Structures are given as structure tokens and as C-alpha cells.
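Each remark here refers to the structure printed beneath this line.
Then we have chain A:
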Amino acid sequence: MLQTIVSGLESGSWFALLGLAIVVVMKAADVPNFAMAEMGLVATYVGISLAAAGVPFWIAVLATLITGAVIGVLIDIALMRRLSSYGHFPLLLMTIGLTLALNAVVGLIWGHDPRSFPAPWTGAAVQIGGGVAIGVSQIVSIIVGLIGAVAITAFFRTQVGAQMRAVAENRSTARLIGVSAGRLSAIAWAVGGFIAAVTVMLQAQSALVSTLSPASLIIYGFVAATMGGFTSLLGTFVGGLALGVIQQFVGAYISSAVQFSVALLVVFLVLILRPEGFTKGMVLRDV
Partner candidate 1 sequence: MSETAQQVAAAKAVPPGDGPSGLAGAGIAANTVPGRTTGGSSTRTGIIAIIVLLALFAVPFVANTYVVFVVSLTLVYAVSTLGFNLLVGWSGQIGLAHAALFAVGAYGSAIGVEYGIPFLLTIPLAGIVAAVLALVIGFPAIRLRGFFLAIATLALGMAIVELLTMARPLTGGGGGMSVNVWSLPGITTAASTYFVVLAVAAIMFFLMRRALLGRFGRTLQAVRDLGQLTGSLGVSALRYRLVAFALSGFIAAVAGTLYGQLQTFIFPAMFQMNLLVPMLVMVFVGGAGSMWGPVVGAAFAIVLIEFFQDLGDQQAIAYGLVLMLAISVLPGGLTSLARRVGDSRFMARLRRREVAE
Partner candidate 2 sequence: MTTTAVATPVVQFVDVQKAFGGNKVLVDVSLDVRPGFTGLIGPNGAGKTTCLNVVSGYLQPDAGDVRLAGQSVLGRAPMEVARMGVSRTFQTPRLIPNLSAVENVMVGGSRHYRHGHLAELLGLPSARRDERVQRERAYALLEELGLDHPDRAANAFPVGSQKIIEVARALLNDPVLLLLDEPAAGLGAEDVDRLVNGLNAWTARNPEAAVMIIEHDLELISRLCPTAAVLHFGRIITSGAPKDVLRDPVVVEAYLGADVAAGD
């Protein structure tokens, strides 16, 4: 029972973080980025390769994070920005094309075998009475998830974050008052790529990742983002955690075969009942 909850919170943290990355990019650049998990995967594989080549763990982590941010900025500048005047459809399709290409690049360079990014604590566990053991990597995922959520919330309280919100509210007006939408979208993509790298790296220090794993991760990230109405950071974070716990319980007590269906059901219910996300009207009406 407790073990199920902790496992749920662990995977929920990944969903929540990826959901936050999606929301950040959605806010500033108005793109639902289907390639978010793949961006994290590329960054993580860079880190794994460095670690395998004998680079110290923390330096490999740093390299992973920087790679994630750089990929984000590059995608924004090279591909997305010039498309924004053509409306939603090309943007959506571009992120899908990017998903295919990045996934294939990983497969081409690193192959399709599952890999992990072993941390010094991987495999270690904490005994908490009653014969229940909790993996340190699980605790790390949950704590980093929390830190990430707080950091992003704080980020939106900075001047840059406030401008980003202004852009999200009204693009043309924001341009008029002298906010550089280009700089903001680059920052948002960098932050998004950074968080995506954190997410997949957390996944890889606890479990195995491969070219197959982003497909489900991105969907759960979108579920989390949907629960926050694609705008609320709190809703996304809580939604991701809840989704993770629900998934674990469904897997443990019903069947892992219906986990995916349950996630889809959640999306459907949220969109029908509360299209603005389930935190709408609650105290923290979006940071």
C-alpha cells in the first residue's frame, strides 16, 4: 500500500515535471510540444554516454541539463519561430515531425536497447519498518519534482515570468508594450528543454529508458498539463502526482493493461467537466 503510493508519487513526479515543461512552452510560445519527452531523451542519452566514458556523475548531470536547454533554444530559433504566423496547424505538425526525427536519431546513434543513468544512490533503499523499503531514487524523484514545481512557480514571479504571462494573455498587446516575444519564447523553450532533461534523467536513474519510453511519458505529461488546463502550474503538478498514484493503484489492483485507458478517461472527464483545468476557481488561480 505505502509502497504503491510512493511508486505512484515517483512516476507522478515525472508526469508532473513533463507536464510543467509542456505548460511553460505552451504559455510563452503557444505550441503543444509533442517532442518534449524526446528532447529529454536526447539530453539524457548524452549524459549516459558521458558517464559511460568516465565523466564524473555530477558533471554528466550538468551536461545533460545544458543539452536539454540548448536543444530547446535551437528548436525554437531554427524551426518554430518562423512558423508562428501560419497558425496552429504547421506548429503542431512540426513538433510531431520533430518527435519522429529525434526518436530516430537516438535509435540511430544509441540503438534501441533500454538504458539507465545510474546515480551513486541507484539501488540503495531506506527501510521504514514493517518490512517496507523505499528506494532512494524514488525519494530523489519526488523531492526533485517538488523543487522543480517550486522553482518554476518562482520563475513565473520574476520579471521575465510576468512578461511571459502577459504574452500568454494577449500576444499583440504584449508586443505593443515592448515585450520581445522572440526572447521570451527562447527562454521558455530553454526552460522546457531543461525540465524535460531533468524528467527523463530522473526516470533513467530509477528505471530503464529507451526509444520506446517517450511515447507513454509524453501522453502522461499531456494528461497532467490538461488537468492544469494548460495554464495552471499547481493544477499540472498536482494532476501529474495524482495521475501517477492512480496509475500505480490501477496497475496493482486491476490490471496494468488498462492503465493507459484510465489516463485517457481522466483526460476526457477533465475536459468535459472542467475544460479550464480542475484548479480553476481555487485559491491559487495560476501563479
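How these were chosen: all candidates are chains of the complex that A comes from, given by their letters.
Everything below uses one rule, namely that contacts are C-beta pairs under 8 Å (C-beta built on N, C-alpha and C of every residue); 3 or more make two chains touch, one makes a residue touch a chain; residues count from 1.
Remember, it's a predicted structure, so these values are computed and weren't measured experimentally.
The candidate touching chain A in this complex, chosen from 1 or 2, is 1. For chain A in complex with candidate 1, the residues that touch the partner chain are 26, 32, 79, 82-83, 85-90, 92-94, 96-105, 107-108, 172-173, 176, 215, 219, 222-223, 226, 230, 260-261, 264-265, 267-268, 271-272, 275.
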